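Below: the structure, in structure tokens.
Removed from the display is one protein chain of the complex; every other protein chain stays in position.
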């Protein structure tokens, strides 16, 4: 249950009430908000006198529920706002992994030349084998920060586990919680304590409800700047790397108030399908897209088969604005 | 292996060679064609002298392979041709089940008013429970035939099992092989012996390769008029009815030469997501769409939750032509 | 809803009432039984006076529900009865496909030498490719019938589609409805009209409830001799051919009154795991096992990798009786 407390209730009082009732306490739009488990279906006796408005829910998707807030939340990605009435579909691009200064600068230049503002690149790679390239770590983060300074970019990068989450929060503008780290409460609880934007990727074996509940960890912990990202689920089909769940995206848009970003590159796993899928995502009406692009995909140290080269990427960009316009969005 | 025999080889000779080499024999574009299993990697000794051209394949997707024919095949749906260079995306609509003359006429009138030409409706319903509505059977087929005569429509309807496949072939213009019947060789072999267009739906537990191989039964049996239809696969996610596999569609477009139709209604299972998914499919660039629409979805005898009402359907139609244009297609 | 009518109601009256109330009518243990859809939660007005006892259900698993009949049904497989209080775990073995008289006689001799009574072998193979071996068809059925006469075996063989279901019913003692044919109402309805035992395999993409509802087609159509067979479902894991769902078997045993047979060979797909899985199935307490065995698996025309050779099979048989005894069963 969510309770909006009366304006007369102070933050201190609200915090005390939260402890008494084992509830989460956040302040949103100058309102003191308490959140209990969804099992609570009536305003508890001791809170009645302090409560202005309350909402009950069939499950633990509460702060994220469209039945709580009917408008999609506005969330900032650097200087761009998505969600709300903005109609923005933001393109977040760059290589799978930061590999060298030369490589990341080439990527940055590509984005700049195409008027894009958000650069992604992995530094701590959640590889499934210890014998694969594991990412440049802190050195990579510093290269991304350098690109931010040179080009004015918003930097999006991934936390692999809780041991380096502080570094990520320090250096990134948008903290990406990867598909394999999505249940990691060490990461989620740290993200709840910053006000930086958090992009949570759906685990490939994760139900939609569990996915949204991961966002609840951040929302209920005090950070409202959350984006959901669908990047493909694991199914019996192995002809493609994963299966992009656009039915699930419609479900998210229908049931939740959070902006949704899509990652066709990881879903497909092969460059040949990325352009088509990107166009499909744009036509669906989404708040953003993550697209992997690499100066020379063949020599990429990770995800070589799915990254577009620069020519393919520019070709793709040309085709999506008209589709976006058809559904009332603009590419930014 | 596929072998194109020399022009000097007669149909009778080709048929004899096929028997000798345990191969399929079809005549395509006036060429005698033999097809062996894909395990054959070299032209067999006895066929060498008769062979003009040959193709080897890594698996049993042969006649359907893009490596055999680089252009998407042209297939007729009534007066409309899809595939090839047509750029047509055909809308095939109507109710899940034919329920009454009044209901199917209302549906037909809706299509007519919107310039559409292809009417779908199930008469033999492959329900999973014996206690559900099983369809009107032959009476339903006759109602569809009546609508064809009145409105000039192309009729698309489904064979549930081999016991009534002859009736379906007689009354339908396009024979739909349903997801649950996709492995049914009684149906597939009968479809191979007609020249009517066959729309094969992917089983919800079927791999892409198995799906395409179902088409090979029809192609190798002598009918080249085959459409593939992706309608959602079964995954762990139960928030939506199925998971529409657009990655798989990109795979089909990349690896096969068959036109591809999409069915967002069955995949989503809820009307709220059908419009968005339809737009995504159009932007992907596909040859057709199956969309369920019902005069009054709430009282539908099957699939009540996923059928659009007439207003929703007309609203949707208005939005898709601009998207189709953006990707070089036109809605027909 | 299931209704047991009063003893005073004749079969003719019951049949008439069934038509009036759109119910199925069967006679079971000299009782006139009507079955409506599970949506009916109260005895309909017009049936009240004729009804002795009634059961309501949360879904369309009705005749098969343990809440309807608390004991597992007894079903005959030739001279052996499984289910009820028999404690029998029957071994049904033989090659994947009948390939020749020599091959099937060797298999038969193996079973005979080991005191087994049920021979399986496929004649109409539901292959996913038209270019694979499709089975010997009627010739194979005749070879199986010959083995029955020579050895006194019970013959278990599969219907691929409805076009040859009459042949199967004529020649088989137990009609196997394969995983790919499980939704085939042409087959299911034909099986409902015979009194021969029907073994229904779960489709690899089929939920437990759908699976049991396939049995309802046979039960409600008038044939009570139904066995369920779990043979592995399709999951994201491709290291093995399928995933044997023993959790699902426990669900079936808990929720239904039908005997359950397991097929570890198809689930595993590799001979190395069949013995271990067979032992696990026996320890679970099941009514039967289907195990593929071939005189020379390496040259088998189908499923070569998963069939045991004769030595492996005999070795396995020696190990399972003690396990069966531990759980109160005997191997037959």
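Note that the chains take the letters A, B and C in the order they are written out, and that residue 1 is the start of every chain.
In the analysis below, a residue touches a chain if its C-beta (ideal position, glycine included) is under 8 Å from a C-beta of that chain, and two chains touch if they have at least 3 such contacts.
It should be emphasised that the depicted structure is a prediction, and the values quoted were computed from it without experimental measurement.
J.: Taking the entire complex into account, which one of C:67, C:235 or C:309 touches the absent chain?
T.: C:235
J.: Among the options C:77, C:90, C:258 or C:281, which residue touches the chain absent from this view?
T.: Looking across C:77, C:90, C:258 or C:281, the contact with the absent chain belongs to C:281.
J.: Taking the entire complex into account, which one of A:187, A:267 or A:331 touches the absent chain?
T.: Considering all chains, including the one not shown, the answer is A:187.
J.: Could you please point out the chain A residues that touch the chain left off the display?
T.: Its contact residues with the unshown chain are 24, 35-38, 60, 62, 126, 128-132, 160-163, 180-181, 183-187, 203-206, 210, 213-214, 216-217, 220-221, 234.
J.: Considering the whole complex, not just the chains shown, which residues of chain B touch the missing one?
T.: 205, 234-236, 238
J.: Determine and list the chain C residues touching the chain excluded from the picture.
T.: Its contact residues with the unshown chain are 205, 207-209, 232-233, 235-251, 253-254, 267-270, 272-273, 276-277, 279-285, 319, 322-323, 325-327.
Criterion: only the chains that are shown with their structure count from here on.
J.: Calculate how many whole Å lie between the centre of chain B and the centre of chain C, each centre taken as the average of the chain's C-alpha atoms.
T.: The computed centroid separation for chain B versus chain C comes out at 32 Å.
J.: With chain centres taken as the means of their Cα atoms, state the distance from chain A to chain B in Å.
T.: 37
J.: Chain C: which residues touch two or more other chains?
T.: Within chain C, residues 205, 234 contact more than one other chain.
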